[in-house]
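Beneath this line is the structure, given in structure tokens, with notes to follow.
For this view, one protein chain was removed and the others were kept in their places.
In this document, chain identifiers A and B correspond to the written order of the chains, with residue numbering beginning at 1 in each.
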Amino acid sequence: MVTVSDRSSRGARPDTSGPLLAELLRGIGLDVGEVVLVPDEVEAVQEALRAAAREAYDLVVTTGGTGLAPRDVTPEATAPLLDRTVPGLAEALRARGADTVPTAVLSRGLVGTIGSTLVVNLPGSTGGVRDGVAVLAPVLEHALAQLRGGGDHGPPGG
Amino acid sequence: MVTVSDRSSRGARPDTSGPLLAELLRGIGLDVGEVVLVPDEVEAVQEALRAAAREAYDLVVTTGGTGLAPRDVTPEATAPLLDRTVPGLAEALRARGADTVPTAVLSRGLVGTIGSTLVVNLPGSTGGVRDGVAVLAPVLEHALAQLRGGGDHGPPGG
Partner (left out) sequence: MVTVSDRSSRGARPDTSGPLLAELLRGIGLDVGEVVLVPDEVEAVQEALRAAAREAYDLVVTTGGTGLAPRDVTPEATAPLLDRTVPGLAEALRARGADTVPTAVLSRGLVGTIGSTLVVNLPGSTGGVRDGVAVLAPVLEHALAQLRGGGDHGPPGG
């Protein structure tokens, strides 16, 4: 779990999305390992993602840095590390958010895989985090089982 | 029409999605030509797509290999062959599926063109095939007319 935020990483603002994300992920039955707070910098985000993939976490969720501001670089940091993208999850995250907040369509967050680790970029807002976990919850078990090579890599995602 | 499935291609399981797909495509008025069954391997999928493009089929639909399992390589096989992608159709296929099966968002299927051939990756499930043909049916005639250079490459896709 990685919070990407200049302000929070330098202590200028408490990180609210990160703790909320951890709590929500625990709420859907996940063990939440390391929680990392990094600034809006490509290198810092990539280092956190690489470390998580090395630990072979099933899932790494980032929050923050997905918008249009010049400092929003989470998608740019994530893209070159992904083996495969899962565009449908990124679409679903945006569509869900847009039901309540029109500007959710501006999130450029990616979903994809590094090895057997699923990587999800969520927006930095607490609403975006709530919507994101709500979208992930019903499909996560299936996604992770597929990534581990289980089943017949079959219906209906298959 | 290409079914991508390790199990079916080696005869370990009958291919149910392929025959259903052929039946549904005939049901919307198409002449279904060759039906090919290949294993989940990039080379095999690409060979089948290249053969179909050489035959100048209007439409090639694949079923299977679009999920997250390590052996799911249909999008990876398809991507480098496409001249242009049609992301809106891929989005619509996933959105339609998700109304009934949440995990439909995990399908990584692509839609695009090779020359004037429209290529569509559908999931391997019979439900995914049904949803896919339902999404294609109302737009297919318009899409194929545009690809053949007809009309004013005009509204509303234009």
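Note that in this section contacts are C-beta pairs under 8 Å (C-beta built on N, C-alpha and C of every residue); 3 or more make two chains touch, one makes a residue touch a chain.
Given the structure is predicted, the values throughout are model-derived calculations rather than measurements.
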Residue, one of A:G11, A:G29 or A:P70, that touches the chain absent here: A:P70
Residue ranges of subunit A at the interface with the undisplayed chain: 7, 40, 64-72, 75-76, 87, 90-91, 94-95, 97-98, 101-108, 123-128
Missing-partner contacts on subunit B, residue numbers: 84-89, 91-92, 95, 113, 116, 118, 135, 138-139, 142-143, 146-147, 149-158
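We adopt the following convention: only the chains that are shown with their structure count from here on.
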Rounded Å distance between subunit A and subunit B, as computed from the means of their C-alpha atoms: 29
